[in-house]
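A single protein chain has been removed from this complex, and every other one stays in its place.
Order of writing sets the chain letters: A, B and C. Residues in each chain are counted from 1.
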């Protein structure tokens, strides 16, 4: 686990001062916004203070939202009023989660950082900015170091930290331990992605029922370039991208949640299935070390059955439902020096709300947040 | 188009003596059996004389079958009686189509060949026998030459000709022109297969609804070994397998018909998308030359839209519905010297009944069949 | 078959002067528009002369349309240019099919009638106007008589003829023979409607996958009031609504095409299943008498299996695919004097494009159309 260079106190689970941070949520009524609400409702570090929505501003959250998750809207949040976006509304929050569409995110996140706010964003707008961390807490916590450069370069006191595309998240958690086993010649990924990844209105039922769409707009490019950044190393305060030839093919299938991906890695040497399974099963990171509330005990769960993982059955596995990547069918390929496996990652939890919350928890543990 | 070495007259479309061959169908009431019935109902070369079924023997076909295709059972066939399997029942048929399960196929097809019958079988039982052609009429018609060796070696007058696994069929039609463009280092295939491929009762709805199953029993092995044989060349009357490293990952998705496959080919040199598209679009074979009734005018249809082919929309494209492979998203991979595309092949037409019928038509055109 | 009172020549099949009518199609690129295009491509009475679309105006149809039906866009139509709506554009067409959304339809259809055009519309805008026929050709052809009153009252030379809501169409074809058997006390209908009924973008996949939505906006009211009009009788040139207590419950399920409906009729006397089946099986109307091109030989097909009709399997049954209503499970109810059955009607063929075309064919046969 790399040292981030940022000031970090000797934090251990239970040793935090438990004063909660007031947080705001931009895009609160959308389907990903709902995941945030359900995960933040009784959070030990964060208190959901402000809900921001566009069309629903002025209404109570419980009336504005078309709640799609199991159970009811948490009662204390149902009665909160949805606010319109304004810097004034957000001035008392120490942390802002942004589940905005990318266009809206671009300028607003900058405005917020400029007035000193920390923004944890899953929007794609700033992901590839050279001074913005693109973070998976178990994989590249050391990239938080970029925040220093971001602040000095942009001359602001706040900060923007982004989380990756939902397809890249699961993939990169699995690649993190595997790329250390041997030099990699080629990575081939084929995805079978859930409809929730496109937002509530994104995929018309006429398009996907009894069908597969072999295309997800911009997704293949995002996965390739975000992976190169996430698996990159810090040198002189900058990220040097990982250079691994990668070919990605993205498909939309008729599942609700859970992106399933077939992965083939061609190594420079033979890598056995057992060796890979060991590396995957034992993989942990800072979130597990700190015992963060949203950290699953095992970031990667390896299953031995021949027909798993399956989206409907496995997406909520593990100690924190939706936060573990489930891997199966780990095997040597028929072709030499290739390793094959199938992975599953919950796209609206680990790949969106949960990943962002875990990122914020890591920043909290590292004392990067304050009210 | 290689010469088969078998006696072949100067046959051209329209020049056939149009005396129809009496044919039998083993496994007539199953879902693939129904496809045969609908395609043979008014066939110019073949007359469906005998329907063989196990549990339904004795009943009229129209009563025995649980017809799942659009429209009605063809009237003249609805009134035919389903027979039990016996050599005597089949003695007057010049050609037997076998849509039997593999275990049943193994011995019965041998018995039939021994009494002089030509069997065209889609069962896997004899596909890998060294003296049995595994045929895709556009791809390896010259493999029919094996029939001579089969007859002399097995000392029978009949013959067994097999058709490949439904996933291999579409793949190998696409590979046929592409492997000629340059030397191939690695082939990576990811399938998203329709439920009909497992038979009517094969996939419980509880397994596949809102789900993907990342496993199809024995399928990956079949695709690898059958492709090696199909793309192999004949030397000294034997097949020398093609040697191409190949990694396959098979998935079942909730579509009714149409196997969708993502294909990546790593070549020894850069191969452009245009070059590939030309090769694919212009690919034809003996069936097109002879103008066989079930031969599509274009075995491969290349689509230019960014989100095609899609199973529900594209599986019946082309001049003979279900017989063309539809290809889209042909592109250079992000990784060097790789080519990527998505292909779609109708698994119960081109991948089963239609492929077998086209094979029989080719044999008819080559004068390998007689009553 | 009632006399309409309109001038009608002694028309019999084959006796038409076969000069084709030039027709225009409003809303040509939508999913229902595509059905029109495929059904009008080689129509014996009509020549598709003008395609009108909003966002696609100026493009060739083949490029503007996102074709969702099997096969390709008919070649001669693919190259036609989509026009913007204007009275001038439509001045040379003798008949206009309107597949417009209801708001757009309201004023445009009136404008067209005012310049002398006959509009056959499936929009709901004018369905309940007292002087506008709401037509199912087999059920209430005599309602065409309203056209006279419409013309004299509105002082125009054209005419607006409407077709019913897609859920009402199948229901009312089945009710037509059944309400004649005995007096009716109560009709209870429960629908399970296909997603195509809401238009291509109407039902998000997140709403309907692994789900049922027990509500279709305004549908229950439409079915009740349209049925009352359609089954009404003409008196003094006006329609007197049928008065039958009716309770409807509409649900959306995840099928592509085909509205399935459970129907219960409580009669004043016991009505047997056999009696009902006879009435349903023998039901025909003017379209069958005239032998109209889009008329199915049997408007109602009764199936005897215990588990039919099923949308995916039965929606295209009959001599003109999609134009017959398929009925099954005809039975006496457990409750006294009740009859129960299940019916299936193709919502975008019989319930939309096909129904409108059949209506126009009937008007052609009755000499109500001219170029």
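Some observations on this one:
Rule of thumb we're sticking to: a contact is a pair of C-beta atoms (placed from the backbone, for glycine too) under 8 Å apart; a residue touches a chain by one contact, two chains touch by 3 or more.
From a predicted model like this one, the values you see are computed outputs, not experimental measurements.
Of the listed positions B:242, B:256 or B:334, the one in contact with the omitted chain in the full complex is B:256. Touching the chain that is not shown, out of C:77, C:139, C:246 or C:357: C:246 (per the contact rule at the top). Residues of subunit C in touch with the missing chain: 186-188, 190, 192, 209-215, 220, 224, 245-249, 251, 253-256, 260, 262, 264, 266, 306-313, 328-329, 333-336, 338, 340, 342. Considering the complete assembly, subunit B touches the hidden chain via residues 31, 68, 195-196, 200-210, 254-256. Interface residues of subunit A facing the missing partner chain: 68, 70-72, 209-210, 256, 312-313, 316-317, 321.
Here, only the chains that are shown with their structure count from here on.
The minimal number of chain-to-chain contact steps leading from subunit A to subunit C is 1.
Among the chains, the centre nearest to the mean of all shown protein C-alpha atoms is found for B.
Of all chains, C has its CA centroid at the greatest distance from the CA centroid of subunit A. Subunit A and subunit C have Cα centroids lying 50 Å from one another. Remark: subunit B and subunit C have CA centroids separated by 41 Å (rounded to whole angstrom). Separating the centre of subunit A from that of subunit B, both taken as means of CA atoms, is a distance of 44 Å.
Residues of subunit C in contact with at least two other chains: 68, 209-210, 256.
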